[in-house]
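Dumping the structure here so I can ask a few things about it.
Missing here: one protein chain of the complex. Every other protein chain is in place.
What follows is subunit A.
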Amino acid sequence: MQFTTEHLGTDIAVVRADGRLNMVSAPELRETVTVAITTGRSRIVVDLGATSFMDSSGLGALIGCLKSARQAEGDLRIAAPNDQVRMVLKLSNVDRILRSYDSPDEAYRD
């Protein structure tokens, strides 16, 4: 699992999650997002395009990051999940909270 952060506009950070977002990598995602927020980018997009698998710990990390972003008056959005990840989002009802955008660029179009 590997996380890379790219900047978009003035205050958006795109965090790309490469590989399996599970109990092993979940704490790392938290850390990556926390760093982005503390450097002034509180609007986060987690790009799941290259995420092959996600479990409940991964979901937990996403929600934890959403909380951090909201408390910094920003937001967290997700983009480009594959079918397995989409299914996990659906089964866990997390799709009731987070909308899946097609790509990171679209996430903050509003």
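The working rule: contacts are C-beta pairs under 8 Å (C-beta built on N, C-alpha and C of every residue); 3 or more make two chains touch, one makes a residue touch a chain; residues count from 1.
The rule we apply is simple: contacts and distances are computed from a predicted model.
S.K.: One chain of this complex is not shown here; going by its UniProt record, which of these names is it: "ABC transporter permease", "PRC-barrel domain-containing protein", "Glycosyltransferase" or "Peptide/nickel transport system ATP-binding protein"?
M.R.: According to UniProt, the chain not displayed is called "Glycosyltransferase".
S.K.: Where the complex has a chain not shown, which of A:A17, A:A36 or A:L66 is the residue touching it?
M.R.: Touches the omitted chain: A:L66.
S.K.: Contacts of subunit A with the missing chain: which residues?
M.R.: On the subunit A side, contact with the omitted chain comes from 23-24, 26-27, 30, 55-57, 59-60, 63-64, 66-67, 70-71, 75-77, 92-99, 110.
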